[in-house]
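Handing you a structure now.
Left out: one protein chain. Kept in place: all the others.
Entry: chain A
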Amino acid sequence: MSETTHSERTDTDSTIETTAGETIEQVQESWTDYKFQGEAKLTSEGLDVYYGDDHALKDVTIEIPEKSVTALIGPSGCGKSTFLRSLNRMNDRIRSARVDGSVQFDGKEIYQEGIDLVELRKRVGMVFQSPNPFPKSIHENITYGPRKHGDIETGLLARLLGRDDWDEAEELVEQSLRQAALWDEVADRLDDNALGLSGGQQQRLCIARCLSVDPEVILMDEPASALDPIATSKIEDLIHDLAEDYTVVIVTHNMQQAARISDQTAVFLTGGKLVEYDDTDKIFENPESQRVEDYITGKFG
């Protein structure tokens, strides 16, 4: 799976375009030569997403390597969040959305008949832009997913039947909160309502909740955009640590953030097109595309 190139697409595109258009197209497609170390976790091929008549994402082909941080950047409305949501089929929840093309997770097509959405979303977790803990206790927030999946049983019936997994639940809560770097702050008030936490703590709780179902990929949709600089830096450190065990895909508006935390960066520009995808250093220091350079230096977008 590694070191794949998409030369056939580059060929067809560049031969069709003429003069001025040709140069742009050739530059835009140059990312397809990008080779990364390791295995590809998520692969999309020719992915198109429509909201009604609106063609939000156009022909996106990309490979996302495992156990690394991949940043998706670009101006508002460029389709980067749409792309993120199509990786765990959260777009299914939008009634007008229609998806064409292919997304493969560990080599398996997720847009096929018979895919188990429960299992897919357990493995490909998601953290949203604004912190959205449930109006329940911190403990219940963490155990919510595993309980609903039947992985741990803590209910009244389980207790009566002698199948109480209370210890496992405690262990899971502590482990998830430690992974999300929140344990020390909330260890003594696990039964308090999660809405009483600060914004940054809530967001780390959401990350812990996402980790509680033991995912392989974590999708993050601007997870720090609603937070202050200190909370943001905590989240960024956390993302950095998570990349050792998980594949992280993060959408961000903040280019410094992308430069700080990601291993590779994909740049989407207006019209829902993936314009360039490369090592983060390469993107920020020496992008191939003039439009990407303009965007990164603030001349456009």
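Some notes on this structure:
Methods note: a residue touches a chain if its C-beta (ideal position, glycine included) is under 8 Å from a C-beta of that chain, and two chains touch if they have at least 3 such contacts; residues count from 1.
What we mean here is this: contacts and distances are computed from a predicted model.
One chain of the complex is hidden; its UniProt record names it "Phosphate transport system permease protein PstA", one of "Phosphate transport system permease protein PstA", "Membrane-flanked domain-containing protein", "Predicted transcriptional regulator" or "Heat shock protein HtpX". Contact with the omitted chain, checked across A:Asp54, A:Glu119, A:Asp228 or A:Glu285, is made by A:Glu119. From the options A:Ala97, A:Ile152 or A:Cys206, the residue with contact to the chain not on display is A:Cys206. Considering A:Ser102, A:Ser130 or A:Asn254, the position touching the chain not shown turns out to be A:Ser130 (whole complex). Contact between chain A and the unshown chain involves residues 88, 90, 93, 95, 117-122, 125-126, 128, 130, 132-136, 144-145, 148-149, 192-196, 206, 209-210, 213.
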